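Here it is, the structure, as structure tokens.
Yeah, one chain of the complex is gone here, protein chain that is, but the others are all in their spots.
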Amino acid sequence: MLTRYGSLLFATGFAFLLFSLFIALPMGEPPTLAGQAILNEAANSVGAANIVTSVVLAYRGIDTLGELSILFAAATAVGLVLGGQARAPRPSKEDGAGGFILQTGVDLLFPLLLVVGFYIILHGHLTPGGGFQGGVVLAAALVLPVLARPEESPSPAALAWVEGLAGAAFIATGLAALAYDHAFLTPLLGAGQLGDLFSAGTLPLLYLAVGLKVGAELAKLLLRLAEEGPAA
Amino acid sequence: MSEFGLVALLVGALGLIAIGIAGLVLARNLFRLVLALAVAEAGANLLLVLAGFRQGASAPIIEGGSTLHQVAMVDPIPQAMVLTAIVIGVGVQALALALAVRAREAYGSLDMDQLRARMEADIIAAAGTAPTTSQEAPSGARPLPPPLPSPARIAAEEPSS
Partner (left out) sequence: MTALDLVILALVALLITGALAAMLLRNLLGAAVATALVSLGVSVFFVILRAPDVALTEAAVGAGLSGLLLALAARRLGLWRIEVQQSEEERQC
């Protein structure tokens, strides 16, 4: 009982501390100088209309690589924890094939979701969106057919290949910059015309690799959780 | 957006963080723990993006394909960081859920107290010793040591030995 009141007191005090800290800052005026510098310079030096994309892939590219590694480690650990062998997801007994409406709806939605996912990925340097958001849409597109036809789920081995190749492509694109005497993950191929689809150098390629990797990884994760456990 | 709206947003973000932390500490169900983590994370992300907001600025996306007209934009760095944090958060959530699934398979419960009791029983059975400390009961409720021999018994036993 004492622990409960103590922890409630702690949470309230923590919130009050953060509140008094943040209310002392000038509201609506970001205090960092780096952000303004990037805003002034990014459009010319990187060539991506979406400045968040240039921060994620050009200025902090190695952070994104680290993030991909964390996601990979998490997916691997989920596979490890939930029983080792990479078997095809075995549908549970009670949910067989979905009804007619579900099957037809999934058939209609699947290509549309793929198109939307790739659109979001490939326009990541022009409009809001990018590899992570589009990758999630791709994962949803890959998992959706499992609801309608559990026996036709994508094979984990194929997803693992896509994921591995996409990750290797990301690193290879980063390493290619070394050949031209640049730092790791420097965007190549020039900035191009701002606002064109083929602009911002290698950023769209990097985002494509990120999108495929995230999509395959999350789809594998979801399929792994969807399969019936031994004791469940 | 007025100053009032910004303060309301700040209160909302901090409320989410506080509720999430309180849930993390107080929840007894493993699944509820994962939910509390997600709520606290949403609040923290909102706080970070709020820190990079600039009054009357536009989104950090250049329109019209020209860099000539410079308009004020919000800080893109917190946004990029939060983008990273959200995706990592879902990976952490999946891992936590997988651990909860395994814990239920191994011990047949999601309740923290039952889990701890069963896990400690397992450890004791494996080590073959009794637990020396208890977090659950105050010291007075511990099993008492075997009673000392009473003075009368000592007096009675003295002559014989």
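Each chain gets a letter, A and B, in the order it is written, and its residues are counted from 1.
As a working rule, contacts are C-beta pairs under 8 Å (C-beta built on N, C-alpha and C of every residue); 3 or more make two chains touch, one makes a residue touch a chain.
Nothing here was measured: the structure is a model prediction, and the numbers come from that model.
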item	value
On subunit A, residues whose C-beta touches the chain left out of the figure	50, 52-53, 120, 128-130, 132-133, 136-137, 139-140, 143, 218, 221-222, 225-226, 228-229, 232
Residues in subunit B touching the chain absent from view	1-2, 4-5, 8-9, 11-12, 15-16, 19-20, 22-23, 26-29, 31-32, 34-36, 38-39, 42-43, 45-46, 49-50, 52-53, 57-61, 73-74, 79, 82-83, 86-87, 89-90, 93-94, 97-98, 100-101, 104, 108-111, 114
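Here, only the chains that are shown with their structure count from here on.
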item	value
Chain centre separation in whole Å, for subunit B relative to subunit A (CA means)	24
Residue numbers on subunit B that touch subunit A, as the complex places them	1, 3, 6-7, 10-11, 14-15, 17-19, 21-22, 25-26, 47, 50-55, 59-67, 70, 73-80, 83-84, 86-88, 90-92, 94-95, 97-99, 101-102, 105
Complex interface listing, subunit A residues touching subunit B	3-4, 7-8, 10-12, 14-15, 18-19, 22-23, 25, 27-32, 34-36, 38-40, 42-44, 49-52, 55-56, 60, 63-64, 67, 70-71, 74-75, 77-78, 81-82, 127-128, 130, 132, 193-196, 214, 218, 221, 224-225, 229-232
